[in-house]
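The complex is shown incomplete by one protein chain, all other protein chains being positioned as in the whole.
Showing chain A:
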Amino acid sequence: MSSLIEVRSLVKRFGAKIVLRQLNFHVETGEFVALLGPNGAGKTTFLRILASLARPSLGEVWVAGFRLPQQAAHVRRRLGVVSHQPLLYGDLSAEENLRFYGRMYAVKDLEARIHEVLELVGLVARRRDLVRTFSRGMQQRLAIGRAILHDPDVLLLDEPHTGLDQDACDMLDGVLRQIAGQGRTVVMTSHDLARVEDLASRFDVLTGGRITASQPADGLPRDGLLAFYRQALESQRSLQGATR
């Protein structure tokens, strides 16, 4: 098991509906993988399985050498997750939220780590303010702080830019760039190529419940990336049209 994340023939069903179909996926240590795909492609479901919040119907999922869902507790210790929702308590301050999650993850030297994380996400000055008074962008930055507090091996980001304005997106990108610069392994979903083109080291396209295309970012010009994404979407559409 050389890859940090290894997924083989993953199937996820909700009743009669099949969301993920024989999906294969792998991520090496230090990679920043952008998982692209239209709405409803199964990106969130896939990330929830990787995060141990949902169970696979069939197939194998390994994270950091541990199998899901059997060894979920070991996997959770090595994961940081950021979703559409901030997973933060509005009636606690920024540092109280981090203190709570730090205790849940048994983070050592917690107070120093909280300060370090708040500095990274640029919220030291607002550390004592209640989270419900934060803008959506600030909440999302704090959510990233919460996700990296326990220094996870893998960071899973599910469309973290959702609902943010341009300034907030730029600030969030700055934080993500710093995190990627630390050599952390990241898997980030998005339906918007523009959001991830400067961040990712690899682009995978998820359509129809499968990874239908994969492309390293090295030396790929923006036009080439756009063409790659469009082609992947088009080929999936024509495939669906042919099977109807």
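The working rule: contacts are C-beta pairs under 8 Å (C-beta built on N, C-alpha and C of every residue); 3 or more make two chains touch, one makes a residue touch a chain; residues count from 1.
Methods note: contacts and distances are computed from a predicted model.
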### Undepicted complex member, UniProt protein name, chosen from "Leucyl aminopeptidase family protein", "Pyrimidine-specific ribonucleoside hydrolase RihA", "Heme exporter protein B" or "L-lactate dehydrogenase complex protein LldG"
"Heme exporter protein B"
### Message
Looking at the full complex, which residue from A:86, A:137, A:160 or A:208 touches the chain that isn't shown here?
### Response
A:86
#### Entry: Touch with the omitted chain, as defined above, among A:54, A:68, A:94 or A:154
A:54
### Summary
The one residue from A:43, A:76, A:126 or A:210 touching the chain left out of view is A:76
### Query
Hey, which chain A residues sit against the chain that's not shown?
48, 51-55, 73-74, 76-77, 79, 81, 83-92, 96, 100-101, 103-106, 130, 146
